[in-house]
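The complex is shown incomplete by one protein chain, all other protein chains being positioned as in the whole.
Should a chain be cited, it is by its letter among A, B and C, assigned in written order, with residues numbered from 1 in that chain.
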Amino acid sequence: MIDRAFSLGIYAIIALVIATFGWIIGDVIIKGISVVSWEFLISEPEDAGRAGGIAPILVSTLYVLIIALVIALPLGISAAIWLAEFSQNQSHTLHVGIILDVLAGVPSIVYGLFGNAFFCIYLGLGYSLLSGGLTLACMILPVFIRTCESGIRSVQSDWRLGGLALGMRRSVVIWKILLPAAQPAIIAGLILSIGRATAETAALLFTSGYVDRMPESIFDSARVLAVHIYDLTMNVTGGDETAYGSALILIVLIILLNTLAQGFIDSWFKRSGHYR
Amino acid sequence: MIVAETLAPRLSEDIIESRAPAHIKVNELAIYYGKKLAVNGISLSLHRGKITALIGPSGCGKTSFLTTLNQLSKLNNQVTVTGEIHFDGENLTQNNVDLLSLRRRVGMIFQKPNPFPLSIFKNLDIPLKEHGFKNRAERIEKIENALKAVGLWDEVKDRLNTSALSLSGGQQQRLCIARALVLEPEVLLMDEPCSALDPISSGIVEELISSLRDKYTVVIVTHNLAQAKRISDYTAFFWTQNGAGKLIEFNNTRQLFSGPKDERTAAYISGIKG
Amino acid sequence: MSLVTRIFTQRAHSSQLSRLFCLLGVVSIAFLSNLSLAAERLTLTGSSTVAPLALEMAKRFEKNNPDVRIDVQTGGSSRGVNDARVGLADIGMVSRALKESEQDLTAHLIALDGIGIIVHSSNTVKELSRQQIIDIYQGKIRNWADVDGPNLEITVVNKAEGRSTLELFLHFFELKNSQIRPQVVIGDNQQGIKTVSGNPGAIGYVSIGTAEFEHNRGTPIKLLPMDGKEATVKGVASGEYPLSRPLNLVTKAQPEGFAASFIEFAQSTDVLDLIENQFFVAP
Partner (left out) sequence: MGALSFVCAALLCLILGFLLYESWSLVADGRWLSFFSQTGWYPLEGLFGMTPMIFASLVLTFGSLVIALPVGLACAIFLEFYAKGWVKKSFQSLLNLLAGIPSVVLGLWGLTELVPLIGQIKAPGTSVLAGAVVLSLMILPTLALTSYAALTSVDRSILAGAQALGLTQKTQILAIAVPAARSGIMSGVLLASARALGETMVVLMVAGNVVQMPSSLFAPVRALTANIALEMAYALGGHRASLYVSGLLLTIIVWILAYLASYLFNKGRTVSHD
């Protein structure tokens, strides 16, 4: 009897959770789908975003993402390789690791503060796609480095020794054997970073700004999708509909990327499991 | 037989040296981990085209010694090695040794099969490319020969592009041997190559190792005394003394097993200790 | 797309990471080559009251001068002053007169505007006295019934600090911000209008220009008269409406180049219709 009540309680909460999230997702889909169309994706926003589309905003989102990745990817992978493979000094590795963990926990709005002070003002980049992208790069680096590092570390040391015992150069062992083996982890980290960067709003408010026009260069100020949703919701009367449309696009984008990441993590475990 | 057993050890070593030329000559080798002495007193000759087994209990420095022969020990910067290892007139304990070409000439097989997570073909192709074989046709030929040499060719020739990790354990270990052979080394170091395999695969790999005799100088670490007896020409017995590994006895395998000169050797091979 | 799919789906993979790098490299080069094509740029930041007007002016200016690109961003008058001062913006937008501490900047008047009290259009209240407004904002009057309105709790909407609308409002009613007891604090004019239009019990104060513009689009808000004077553009133009202010463009020194020609354009008769459309008053 007690068990029954308990089970019922659990099922009731699960039903509530599913209902609430069903409400949110249903809301976004139902209100969003009526706005979303091919036209919506390829036209400029009009009337402060109440009408028209989100083409320049999508383009800006991609610009910011790509800038962030172009900076964070090579830097992150080399830092991860260094941490996992080259750093002989244990305490040094530990310290860098602690700094990374600390930075991974910094709230995104604080990255916004930093980006505004450093990129926009100190480096004189102003409110621009470049400032926003660089700020996001700083934001995703710590998590990305840590994911890659653990990916590289978890590659069996047998492969490392095997490669070296064959007289292969260390760089070749890393490039041709370790990195490909760690690639699923790297790509998963990459896609997770993309997801985080795509959803980010607070860090971009004071770095890339919110001009809703088609950017012509990376020094232009521009508005990303998440900021667009924020602005439509908060500042535009009658902007809710297009806000939901943009939210639908944003979620679809992120789900797409998350699914990819999940698939890679799975295949990664499957493969190493097969070997053991 | 009886004569040999009663003769002093010095004499038997002299006889050995006169029969087969030394390929690698080790003189008073000692290995330190940090400041701690790990292995010492190793002086022996590895003979060209012969199989030498290293036996002894765990932790007595067999594997440490093995890794000094291809200088993989240098990976750990805590490790220092003193003494001499003469390999074709070059002293490997000097600092100016070309590690890459040394490791090409001295291949190594590990306890656990470690094929790279790549295709079967690439496992052999990447090392070849790395050592400057630019001609693809030549590489394909070498790969085929190496796979034939380990008896794997017929089993894998139709699926060279599938993952090496899809092979069975025994096949993987033979692939690793092929990967070492494809570089045409002079010496093969083997660290308990059969211990992670099931008895049948182990038997196949053991036969393969036997077949390498005369073509390669083989040094094999093994805990399987029967295996050492079956396949090796020479046997070195290691033992831990005062916390550090030490070479106790080195002799022709038949003589070492039938007439050990040190009582610790005698006890170990008769299974009393270790 | 096919390259990306391949990167993500193939199992044997030694070279894919490098392909990814190449892809990114190519894209980044494409970006960099884009740089040289960038047109001459003017950045305007500041008051959300001036921004919509400046944006319309900028669009027309760009049509006449295709080489120029003008970015307009809001953030409040103080930000307009600050950005113009530190060089983050070429021109600041400020919806008040410059203070004494800001005399290092030069103001260029482009229009006049009033600040009006707005409530939800369903609210039956016709008029509020100065004292009533002060009492409502100080939290002494909490229900519309106390000022001959419906029995509905009052939601006081205040502006965030740094907004000139707030400063003028406080100055006009001789209030301090710490005396105000708000239920909602908003930033931009639009946000204020959105908050009031979505809340039948709300009261707020915004630019008359913005409020009339929104009202004429059908947003459910209405402007209350002040001191018996209708809060309309006409009232501001005639000087009768008491709570009005200048809308300025500010620059650090005498403007040069496109900044100068834009300011000249903004003060010319070519933009009178724009000022009118936005319910502001030409100076």
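Keep this in mind: contacts are C-beta pairs under 8 Å (C-beta built on N, C-alpha and C of every residue); 3 or more make two chains touch, one makes a residue touch a chain.
A quick note: this is a predicted structure, and the numbers were derived from the prediction, not measured.
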Contact list for the unshown chain, restricted to visible chains: A, C
Sole residue of A:113, A:172 or A:214 that reaches the chain not shown, by the stated touch rule: A:113
Of C:103, C:178 or C:269, the one touching the omitted chain in the full complex: C:178
Sole contact to the chain not displayed, among A:145, A:173 or A:190: A:145
Hidden-chain contact residue, picked from the options C:75, C:192, C:209 or C:255: C:75
Touching residues on subunit C - with respect to the absent chain: 75-79, 82, 152-153, 155, 158, 160-163, 167, 176-178, 182-187, 195, 198-199, 201-202
Touch residues of subunit A, complete complex, unshown partner: 2-3, 6-7, 9-11, 13-14, 16-18, 20-21, 23-25, 27-28, 74-76, 78-79, 81-83, 86, 96, 99-103, 105-114, 116-118, 122, 138, 141-142, 145, 195, 198-199, 201-202, 205-206, 226, 229-230, 233-234, 240, 243-244, 247, 250-251, 254-255, 258, 262
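What we mean here is this: only the chains that are shown with their structure count from here on.
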Innermost chain, where centres are averages of C-alpha coordinates: A
Separation of mean Cα positions, subunit C and subunit A [Å, integer]: 31
Intercentroid distance (Cα basis), subunit C paired with subunit B, Å: 79
Contacts with two or more other chains, residues of subunit B listed in rising order: 118, 126
Numbers and ranges of subunit C residues touching at least 2 other chains: 14
Subunit B-touching residues of subunit A, taken from the complex the two chains share: 88, 156, 158-159, 161-169, 172, 176-177, 180-181, 271, 274-275
List of subunit C residues in touch with subunit A within their complex: 8, 13-14, 16-17, 21, 24, 27-28, 31, 34-35, 37-39, 41, 43, 45, 52, 69, 71-74, 86-88, 187-188, 190-191, 193-194, 197, 214, 217, 219
Interfacial residue positions of subunit B with respect to subunit A in the complex: 70, 72, 75, 77, 99-104, 107-108, 110, 112, 114-118, 126-127, 130-131, 165-166, 176, 179-180, 183
